[in-house]
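Selected chains only, in their assembly positions.
Per-chain numbering from 1; labels A and B assigned in written order.
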Amino acid sequence: MFKLPKYIEPDFSQEMFINAPDAVLQEAPVDKAAPRNFHATSIYPEYFKIDGKWYLAEDSRMDCVPVFEDGKIYVREFRNLKKGDKCVVGRTENCEEGIYVHSDCFEKEEAAKAATFAFRQNRSRETGFSYDYKQLVELLKHEKENGGYVVWVLGPACSFDAKARENFAKLVENGYVNALLAGNALATHDLEGGLLGTALGMDIKDQSPHVDGHYNHLDTINLINTHGAIPKFIEEENITDGIMHACVKNNVPFVLNGSIRDDGPLPEVYEHTYEGQDTIRSHVRKATTIIGMATVLHTIATGNMTPTYRVLEDGTIRPLYFYMVDTSEFAANKLGDRGSLSAKGIVTNVQDFMTNLAIGLEL
Amino acid sequence: MFKLPKYIEPDFSQEMFINAPDAVLQEAPVDKAAPRNFHATSIYPEYFKIDGKWYLAEDSRMDCVPVFEDGKIYVREFRNLKKGDKCVVGRTENCEEGIYVHSDCFEKEEAAKAATFAFRQNRSRETGFSYDYKQLVELLKHEKENGGYVVWVLGPACSFDAKARENFAKLVENGYVNALLAGNALATHDLEGGLLGTALGMDIKDQSPHVDGHYNHLDTINLINTHGAIPKFIEEENITDGIMHACVKNNVPFVLNGSIRDDGPLPEVYEHTYEGQDTIRSHVRKATTIIGMATVLHTIATGNMTPTYRVLEDGTIRPLYFYMVDTSEFAANKLGDRGSLSAKGIVTNVQDFMTNLAIGLEL
């Protein structure tokens, strides 16, 4: 049923491409800085003409610098630039300076559908979402069957309810989760749920407050830190349910990034912000679908490094889908101005979102 | 499984009640105005001592005036007062002036649960809601089996999605809806869905825009007005699905109230604001559970005239439950400061809320 739209290769035999000059390369003057007039990448596929040949930046992200190295275009964050890196300069997008930004690159089923997406960019509490659920269910099945890589980005609200934890665990167990990106709080409250049955001291089954419950998340952190690692804590404290438990048991990699709001942190948390960013990107580089739930910080962080396309190992190019689920329109639409059909906001509570997905996937 | 908490009758043999003076009655000086120092009712059961006997206001609502007439206490809006109505005056609540406000009147299962509700009054996107769903499913089953009267209050967002319309229709068909309160827009867009498959011109199945779709709701209104009544329109235009269709086919009464935002209005819409209010209250007087979805205007209107208790025909007194579902915390909590365990906010999209309910009720 579900079909990925096909990539439209640029026709390099066109005059525009043939007559284009080579892209100009200039060296980064110091570490962490590009030459003036550097080209910055977008979320779209971009081609650069070097020695008469057009190179695709295979692994791109927006607001970075294309660097030519070892016969390949690398898309590098400013902080990762080294003095002497050969950076593409020029800010045109239609071959004038040997740079081509291919923004309209996937086949559309029908003109009508194309119009739809343009119109629907801004989504609100008054948008109908059942079509999105249907599409997403089909997409997830497709990803599972075809070796896709689905990255989930979770905010702490995903762990405050017993059923929500259960539903996410089912997604993991059934192979719909290839990586989990989150923060210290998600892991803490999920593991508090596994250890003590609460989140921030409230019972995750019936929301009743436990006695001295405000100690529960601190006791959880302290016990994990005493054990020294989340898997060891899960093992030795006999944790048998929840999000982190499912990831550990099913060998799904998780990336926990620290923030200045954290208690703790737990042992696995990345303490260095940009090491954390690099680790997120290491998963985004493989991602074919990304779903952000109830976290602006982590979803935007991930979205910032997510292009609209993925070059698969066999060289084919496909869309990279991005969903953002939040009760707040401001959050759900925050990535919407990326101008891409692949970033869709769904305005709802993530607990219900996961219930709906679980039903759609027959979990 | 589900058990209604018992009503705690005041113990009128206590000195406080025995020693209380009779409540003072004074006549309304003109139509639509009470005497100075009038007593205003609350959401709780209130008793008034008249000629030595304590009378319960059986059918109360907040911010109104208790009037003694024909051996009974009537709770009357200011606008419905007539010159000469015998109004209770006095603003104390503990028998000092013959008035007793019985705010803590239902048995609580356990102290812990009581504490829960106090703590949970303010509900957010970070509250766990699966317990509320469970409770609500049990409550709705109880209401259906025991002759309860469930009033639903719907905003237009309930009609913008095919599945949401379908789910609400199922609730109606299966006997979980005793009355529908809504506005002109809900009926218009639902019937636009039935006639043309759109809401405000967007396809309710896949959100694609129809050609000239901005005419669709106007064409719908115009056709209904040409027919002169919603049931006639449904009949003659062969409408076979949706919210209004389900109500008409299942003889569920609907009350449509006009507002100054309306197009139209449709023929059944109450054009006079306070006739509309009186009609809402005629349903609230029977209600045992009220569920407001995605409308601040109509839900607050209904909530304003809803007490925490219902006197059944056999004289027993039970809680009246009130839920408010909205993606906005501001809306979901707007009735929360009523200080009652019966007003619960659920922060989510109503489409998902209905899906969840339908599943819980096995529809």
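The definition used in the following text is that a contact is a pair of C-beta atoms (placed from the backbone, for glycine too) under 8 Å apart; a residue touches a chain by one contact, two chains touch by 3 or more.
Remember, predicted model here, so these are calculated numbers, not experimental data.
In this structure file the homo-oligomer totals 4 copies of one chain sequence, with 2 depicted.
Keep this in mind: only the chains that are shown with their structure count from here on.
Rounded to a whole number, the gap between the C-alpha centres of subunit A and subunit B is 42 angstrom.
Across the interface of their complex, subunit B is touched by residues 112-113, 115-116, 119-120, 125-132, 156-157, 160-164, 199, 202, 204-209, 294, 326-329, 347-349, 351-353, 355-356, 359 of subunit A.
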